[in-house]
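The other protein chains are all here in position, but one chain of the complex has been omitted.
Note that the chains are named A, B and C in the order they appear, and that numbering of residues resets to 1 at the start of each chain.
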Amino acid sequence: MKITQEIISKHGLKEEEYQKIRKLLKREPNLLELGIFSAMWNEHCSYKSSKFHLKNLPTKNKYVIQGPGENAGVIDIGDDDAIIFKIESHNHPSFIEPYQGAATGVGGILRDIFTMGARPIALLNSIHFGDPKNNNTKNLLNGVVSGIGGYGNCVGIPTVGGETKFNSTYNENILVNAMAVGHAKKDKIFYSKAKGLGKSVVYVGSKTGRDGIHGASMASAEFDENSEEKKPTVQVGDPFTEKLLMEACLELMKKKSIIAIQDMGAAGLTSSSVEMASKGGLGISLDLEKVPCREENMTPYEMMLSESQERMLIILETGKENEAQKIFEKWDLDFVIIGKTIKEKNLILKYNKTEVGKIPIDALSDQAPIYERDWKKNKISQRKIKIKDLNKIKFKDAFIKIISSSNHSNKNWVTNQFDQMVMGDTLQKSGGDSAVIRIHKKNKAIAITVDSNANYCKAHPTTGGKQIVCESWRNLISVGSKPIAITNCLNFGNPENSEIMGQFAETIIGMKEACEFLNYPVVSGNVSFYNGTNQKNIFPTPVIGGVGVIDNYNNVFDHKLKAEGNIILVVGKTFGHLDQTAFLREIYNKIEGPPPEINLSNEKNNGLAILKLAKEKLICSIHDVSTGGIISSIAEMSLSSMIGVKINKPKKLLNLFEYFFSEDQGRYILEVKPNDIGKVKQILEDENIHHEAVGVAQKKFFEVENEIKLSVEELYNLNNKWYYNY
Amino acid sequence: MKLSVTITLKKDVLDPQGKAVQNTLQGMGIDNLKSLRQGKYFEIELNESNESAAKKKVDDMCKMLLANLIIENYKIDIVK
Amino acid sequence: MKLSVTITLKKDVLDPQGKAVQNTLQGMGIDNLKSLRQGKYFEIELNESNESAAKKKVDDMCKMLLANLIIENYKIDIVK
Partner (left out) sequence: MNSTVIVFPGSNCDRDIAVALEKLNFKNKMVWHKDTTLPKSDLIVIPGGFSYGDYLRSGAMAAKSNILKEVVRFANNGCLILGVCNGFQILIEAGLLPGALLRNKELKFLSKNIFVKILDNKNKFCNKYKKNQVINLNIAHNEGNFFIDKENLKKLEDQNLIAFKYCDQAGKETENSNPNGSIKNIAGIFNEKKNILGMMPHPERMIDHSVSNEDGVGLFLSILS
């Protein structure tokens, strides 16, 4: 078939890119080769627009065993234990078919984890939908939530945390990010680097069908009116097979027979074989007629580009084939040797003994284009909104409106669809600041959280980038854990637009600064561009997945109030920053102005002081202050325990609204026993940390002096009804 | 009037259920089974005596809710 | 030979799925809907050219696995 202009553009390649392919091959590619280039050079696999910026992120501290560049990041949590984790997006497929899109997103991230030898121990997600009033939001919400649950529940990994947000910026492009966390022995980690010549390349798992052919390209193409046509490429997940594949792989990993292993994710057989060969500095030859196929008459093109799920590629030590095959037979899975490693650094594809494609590995990986795209600096808005310029509203009404809004309502409707307890080590489920998972049969635990704030990032990407890293850090501190490292999923619009590229570049600048200051490096991640329709791009939405360590699981903290009479303390200074807050959005529908500033040294100082107080057991519960301000945080503490609080008006100059609804950063709420308050204050003063007592836990009523008096039950109902009435 | 809707997966769409059922049946000794695909079936009773109006109504239901047109096909019949 | 199996819930067995679907459709404004029951559908290809042998085979499959005879009925047809 002659490669025409139309075929080239259908493959999402630019003319210059095609010319580069011709140069690298020193000839015209055939259709199969063109398809392979398009898959590998695609934004999703090549990171061609993001690499230039990503390399600036810090990726090391003394705990990091493996940073970015492998299927997932690995950290050392002491003894012989390692934690392996990563987050990934499945935005476009989920918009087209919410159940299957979300389900296969979970499946994909699980494979990234167990490919490396880890047993997955927790799943989290970050899901963003359009305005609830938007036509298909409800349908998307239903589908995505049940898809996430459907997959994770079946495989038997607890889904323990995440975030669910609504914002009209996602009306035509929802976000579905899934994070998986696994546990492995430090000396039993598996990588994707091939080694040795003439080794068997083995295909295991499900059969290959015509699923998602061009899915990798789809994931990076903007939606337009024609996206309807791309629909049949939707992949269907099979969590049952995933469970079998996981058990079979983990069983094989106990033997000494795997040289390299790689899941077939985006661009399936193509990217997995190229990646292993490229890392190993060798070539791979495949006999495509051996690929287990689900449908009749599948072509080499379809086999190489299929994105059928639940498949893996393994390079085995010579002589271990039989032993390995037995394991996969036990689990009723296909096991086929489809090729071998070779010395010449090419990807050689044969079909019934005829060579149908031959591409230098380098051309697909190292030689893939990298773009330093133009980017524009974002201006920070100087306008600050003053409370006196706003229409008057009753304090109580504002509070109730926020606490019962879609974004601040209790998420039980969502999390009750997830099995949170399977595996028996969930110490803290979703609902708190971080999920806490015990390391099986050990004393230690890990804390995990997923965070984003698109509104802040839109208002000023650098500050937003810093803010989410800090928020993640704070959430880990709030359960008493020591933050170790993060993974990130960068959801942005069209990178060919210099404003969007500016958002991306500056977000990274902000993240880098915060990560470095907090010694909180990035060990894995994913970039998702082209989120938006035609010229309408989503707000920049970086999502951070953070992991912390707790040495003794008896020292885990949560945000449930423990006893009446305890003192409620705000730690960190309140300046009254109202721009970009939930208050202005929910009550006045205002979304302009700068985001709250980040002071990294206060952030660190406050966090470390809290950890010190926690260690000395001077506090009963902890909660960080985030969207909705102090009042929302205290209300959440009350709601999770059904213990009331009596809050005093601030004595200082601040306006009531500014004091309670502002979203100044670096703040925490502590619950302290009256007996301990002296010691707590002393420690905070020694560290020069601002703090003030705002109230006392009490029976039954949530109360703000002269402003609000609600029984905790009423509060609970207000906070719980949104999803059920939607 | 009573109608039925039969929903089947489009060609080439993976059918994990059908696959598992097929494997189990084969494991139970059914040998000449070539393929098995699973679908859904609905029986719908309408207060509507006009056949084409009823079919139209059910067609609406399929598009609105019953079928996932991205991966499924459907067929409407009158039940006698 | 290709056969189909349609499985329906017995009359007195509760159909939570059908009920929920019916409620949703009514909530979406479908008004003259009297009842809706959900069932299953299978399309089975056999290496068997004799019609009655094929039917017998599929009947075995239904009894062995496909249908739960305590709560379900089934019907076998030849697909042309």
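Definition applied: a residue touches a chain if its C-beta (ideal position, glycine included) is under 8 Å from a C-beta of that chain, and two chains touch if they have at least 3 such contacts.
Model, not experiment: these values are computed from the prediction.
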{"item": "Displayed partners of the chain not shown (whole complex)", "value": "A, B, C"}
{"item": "Selected from B:I7, B:A20 or B:L65 as touching the chain missing from the view", "value": "B:A20"}
{"item": "Option from A:I87, A:A398, A:L427 or A:I484 whose C-beta touches the chain left out", "value": "A:L427"}
{"item": "Contact set of chain A toward the excluded chain (per top definition)", "value": "146, 149-150, 153-156, 238-241, 243-244, 330-332, 412, 415-427, 438, 553-554"}
{"item": "Touch residues of chain C, complete complex, unshown partner", "value": "12-17, 20, 64-66, 68, 70-71"}
{"item": "Touch list for chain B against the chain that is not drawn", "value": "16-17, 20-21, 24, 28, 38"}
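In this text, only the chains that are shown with their structure count from here on.
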{"item": "Between chain A and chain C, centroid-to-centroid distance (C-alpha), Å", "value": "41"}
{"item": "Euclidean distance of C-alpha centroids - chain A vs chain B, Å", "value": "37"}
{"item": "Per-residue multi-chain contacts in chain A, two or more chains", "value": "none"}
{"item": "Touching two or more other chains - residue numbers and ranges from chain B", "value": "none"}
{"item": "Of all residues in chain B, those that touch chain A in their complex", "value": "10, 12-16, 19-20, 23, 68, 70-71"}
{"item": "Contact footprint of chain B on chain A as seen in their complex", "value": "96-97, 100, 206, 209-211, 231-232, 234-238, 240-241, 294-295, 308-309, 332"}
{"item": "Touching residues (chain side chain B, partner chain C) in the complex", "value": "6-8, 18, 21, 24-25, 28, 30, 32-48, 57, 60-61, 64-66"}
